[in-house]
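Beneath this line is the structure, given in C-alpha cells, with notes to follow.
Missing here is one protein chain; the remaining ones are kept as they sit in the complex.
Coming up: subunit A.
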Amino acid sequence: MADGLEPPPFEEEQEQKEEDDLFSDAKEKPSSPDTDASTASNPESNADGGEVEKKDDDEEEEKKDLFDDGGGSEIKLDSDEEEESPTSDDAHRRSGSGDYANPFDSASTTAAVAPAATAAASASKEDVTPQISVSQTSTSSASKVSGTSKDSREELENGEDENQYEIKITVTEPQKMGDGMGAYMVYRVVTKTTNPVFRKSEMSVPRRFSDFLGLHSKLAERHPSQGIIVPPAPEKSVLGMTKIKMSKEESGSADFVERRRATLERFLNRTATHPVLLADQDFKEFLEKDSDLPRATSTSALSGAGVMRLFHKVGDTFEKIAFKMDENDEWFEEKQQQIEALDQQLHKLHGSMEALVAHRRELSQATAVFAKSAAMLGNVEEHTTLSRALSQLAETEEKIEAVQKQQADTDFYVLAELLKDYIQLISSVKEVFHERVKSYRNWKEAETMLGKKREAKAKYEVLNKADKAAQVKQEITEWEGRVEKGQEEFEKLSKVIRREVSRFEAYRVEDFKNSIVKYLQNLMENQQKLIKYWEAFLPEAKAIA
C-alpha cells in the first residue's frame, strides 16, 4: 500500500483534522502550527500547490507508516504538538477555513471510506439514505465550484493509495433459516468498490451472524497487539435471537432484526475504513468468498474457545489492576484522561437519548390511540361540518403519529446507536492502550532481568567463579538484546497507537458531525411535514358552520 507514494503527497501528510487539508503545506514545515495556520489561511496557495490532499484519514495513515521508517519524526512531532494544543490550533484553522467553502464537505464528497461508513449507517434507514446523497451531492457541487483544485488533488491521489478508492458495504435481506433452536439469520453482504485489490467491483455473499463474530475474533486476535483499533463486535443477544428462533412468522421481531442489521453494516463499513484491516486476508475473504464460510464455532459463548476468552479477559483485568505503568509520555497520559472523560459523557448522553426514544415511541402510540377516539367522536357527532372536521382531525393525528414514529426511529438509529457504537469503540481504544502497557511491562521486566544478570555476573567475578560468570555473560548479551527489542517494540507500538488514536479522533469528528447534521435535517423535515398536515387541516376547521 505504501509503495506507490511519491514525494508531494508525502510532504502533505498530516493529522486528521478536517481543516488540515488547507494547512498541510504549512504543517510540513517543522515550525509551530500556529504560524502555519496564518500562511495556510490562504486557500489559493494550497490549491496552487495542488498538493493539498483530499481529506483522507487512511491515506495519511499510510504515509505516516513511511514516516516511521524514514525519519518523518519531525512531522510526527508537529502533529503531536497539534494534538496537545488542539483547541488553539483548531481556532486558527477554523478561521482559515472560513475562506474555503466547506472543506468539511469536501471530506464528505470524497467518496473515501469514512463517509461510506456514515452513508452505510444511513442506509439502514431507507428514507434517510436519499437525503444523505442529496446533501453530499450538493456539497460536492459547492466544493467543485469553490475549488477545482480539489479535483486535481483527487486525481493526484488516485493512483497512490488504495484507500482513495470507494468501498461501500450494505447488509440486506435478513432471512430466517432453519427452525426451532437451530434457526439462524442469514444476511446478504453486498460490497461495491473501486478498489482493484478485490476480485470484483461488486460482490454479494451470504453471511450468518456467527460469520461476523468469527471475523471479528480473528481481527481482534491479530491487530490490537500491533496497536490497531479494531471496531467492536456486534453484540450477541440471547433474548433477541431466542424470540426469532421461536417465532413462526417473519415479522416476529422486526425491530431487533433491523437493529442488528444496521449494527452489522456499521461494523463492516468501519472496518473497511481502516487500511490495515481492509488489507486483512480474513476480511477480504469475508467480503469476497462466494460460498459459505466455515462455521465459526469458537464464537459461541459456551465453546472451548469461548471459555478461554473468558479466562483471558479475567486475567487481563487482574493485570490492569496489578501493573501500574509509569507514564512519562504526556501525550498518552492526556489522551487516556480524555478518553475516560469521553466515555463517561457518552454513557450519560446515550442514556438520555434512549429516554427520549422511549418517550417518543410512547407519544406516537398515544397519538394513534387518540386519533381512533377522535374518529369515533366524529362519527357520533350529529352536526355535519363538525363531524367532518373531527374525522379530519383524526386523520391528521394519524399522519402525525407516523411522523413521530419515524422521528423516534431516527433518534434511535442515527444518534442513540451512534453513541452506543462509540462507547464500544472506546473500549477497543482502551484495549489498545492496554497492549501498550503490556509491551512496556515486557520491556521493563527485561530490563529488570538484565539488571539481575549483571549483578549476578559481578557477584561471580568477585567470587572468582569464572565459568559461571561466563555463562551469565552470555545470558546478559541475550537479555540486552531483549531489552533493546522490548524498547523498540514499545516505541513502535506507541507510534502506531498515536497514529491510530489520531485517526480515531478524526474519524469520530467526521462521524459525529455527519450524524448530527443528518439528525437535524431529519428533525427539520419532520417539522415541515407537520406544517403540511396542519395546513391541510386548517380549512376543514374553519369550515365548521
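Methods note: contacts are C-beta pairs under 8 Å (C-beta built on N, C-alpha and C of every residue); 3 or more make two chains touch, one makes a residue touch a chain; residues count from 1.
To be clear about the criterion, contacts and distances are computed from a predicted model.
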item	value
Per UniProt, the name of the complex member that is left out, chosen from "Dihydropyrimidinase-related protein 4", "Major facilitator superfamily (MFS) profile domain-containing protein", "Sorting nexin" or "ATP synthase complex subunit 8"	"Sorting nexin"
Given A:362, A:455 or A:491, the one touching the chain that is not displayed	A:362
Residue of A:202, A:326 or A:535 touching the missing chain in the full complex	A:535
Contacting the left-out chain in the complete assembly, out of A:205, A:353 or A:446	A:353
Among A:199, A:383 or A:459, residue touching the chain not depicted	A:383
On subunit A, residues whose C-beta touches the chain left out of the figure	17-19, 86-87, 90, 94, 97, 102-105, 139, 338, 341-342, 345-346, 348-349, 352-353, 355-356, 359-360, 362-363, 366-367, 369-370, 373-374, 376-377, 380-383, 385-386, 389-390, 393, 505, 508-509, 512-513, 516-517, 520-521, 523-524, 527-528, 530-531, 534-535, 537-538, 541-542, 544-545
